[in-house]
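A single protein chain has been omitted from the complex, and every remaining protein chain is retained in its original position.
By letter and in written order, the chains are A and B; residue numbering begins at 1 in each of them.
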């Protein structure tokens, strides 16, 4: 155990945090104001790299899924050369939504209204009866593209015109997660949660375990709430790790439910890593699975969350593979969290609410707020 | 067949359309803006003649129905002399809604709150305990009337104070539909559709058959989508006709389902006529029935549609009368249309939407947009 802890410490060195004594929670308007929400959509979700899924969701040419970013429906599709593209889900003729299903497989993208047809990489290939229109040129009407890039197998899009390349943006995380084989993993299950709380409350909740003893009795038994150590303590990427009790796993049975996702050798690798990746990804790395939350802010008071449980591709073939053991566990813990987030939303809406004092155990929420405010100024 | 076509051509002469090459769909704001919607309610639905029903719905004195126009509930009622009146559904005492049912029969209009009673032609006849009020005169408190007039048996109202008489407004259509016996027809069925799309998308959809091949495979088999010819090509009344395949009818069975609605003599009258009558009527004339859509714009993104299927009054008495054969057919086609209208609404709401190019087959939608824009300027 001592040896393992040393190895973990090499990669994930605990930072000496300089907790800003006197830090307080955000003012009420950040949680209820439609104007602030509109500014977030413009300044953050329409300008930054936003998680939309994982490459394993569209393994074959012609596979697609749709994603909602800043209230826009996007088509994420793999073309015939294997490249992944992102397009606005809007026909260039009369504006019709092109794709209705959440996912599927196509050989081309055809509008259901007047049958205009686009290639998987965007060009307009066919437009019936348009040859009669003087000056009409198909080359003028490709699908509207969005910037798209991959990181560790995860697909990110960016609606901005000019932007920092994704690998430069995520440079601080380069190599940090190589052990977990993220590009190769596959999701066994996605659960969608519709939470009646501001999206920032979800981040603040994820970023501290001060609440764990009271809110998560089952989790706290397996992973002690006072074992949290942070190694990313400022900026857009925040988090750290917690110990898992010996011989245990974060599952309903407390036993491991799948092959290790990474190559941890013979070491007794008993840590869970929690990172928030601004502005819409929560990455929870366990020895036997990786949980990812993808957030979509719907309104000041409502957030949609897509939660995936990723496993090693080999795990799916094993007779002792029991993904539900992990899924049920975190589904329970998730719902405990959303409940207190909803209670916070309700109380913060009161005229009596004033920003309250963060404790030292809430240094990451305080750092998250700090980074957020800089994006909004 | 040739002879018939000639006769049709005499009344419904195909116009040489001067399609405005370069015509594009309307800008996004016309489909999503609450301000534009409010302007439409004020400039169009509160100032123009609006279809509310057919005289056959209130055949007897005392028969009434309620109609919603520009978010106002109106009472349409036939008085004891047989005249039809329109009133705001509001008591002059404390403002209560007077009539709750969609239709019914009354001998007078009595308020359910304090029993003030009005005659079917509007005057306040009884107001209990009001005699004690100094200066109170029943003559000062008749029901608030709205302008109402009839055309071909259809009832139109107009909320404006000053207006063009209905017959003058509809003069371009005088005599055009005499063959179909419209004043005498009766509806066998009304279906209400709640469509999540702007009302203008319904008109644009109705006004072209470019989409028919892909969206309406059943319809296209009976009435070829390339047979459309237009004879009204600019202004508030637009449309034309399409051929019906020999020996067929627009029904599920492809066979005629009722007596002809009009006197077509011995000719093999195989045409269906489609006209849009600004701002809320769609008139679809078949040999064996007449379908009428009555639109109520509810919000920028929602339209209520009342669809009636009218038949010859004698048809109802015949043992081979099978109105469901027509109703089911067009109910299917209607739903196909509403679906693509809803897809358009979704896509047009995107920041990526830009007005797209109309084809020559969309000359009527382009003409409709043109007339609409002139009403809004």
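In the analysis below, contacts are C-beta pairs under 8 Å (C-beta built on N, C-alpha and C of every residue); 3 or more make two chains touch, one makes a residue touch a chain.
Keep in mind that this is a model prediction, so the values were computed, not measured.
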## Note on the structure
Filtering A:321, A:353 or A:371 for touch with the omitted chain leaves A:353
### Message
For a quick check of understanding: of B:76, B:91 or B:182, which residue touches the chain that isn't displayed?
### Response
B:91
### Sole residue of A:192, A:213 or A:376 that reaches the chain not shown, by the stated touch rule
A:213
#### Entry: Selected from B:144, B:248, B:302 or B:351 as touching the chain missing from the view
B:144
### Query
Which parts of chain A are in contact with the chain that was left out?
21-22, 25, 204, 210-211, 213-215, 340, 343-344, 346-348, 350-354, 356-361
### Summary
Missing-chain contacts on chain B, rising order, are 72-73, 88-98, 100, 112-115, 128-130, 132-136, 141, 144
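We take it that only the chains that are shown with their structure count from here on.
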### Query
Between chain A and chain B, what is the gap in Å from one C-alpha centre to the other?
49
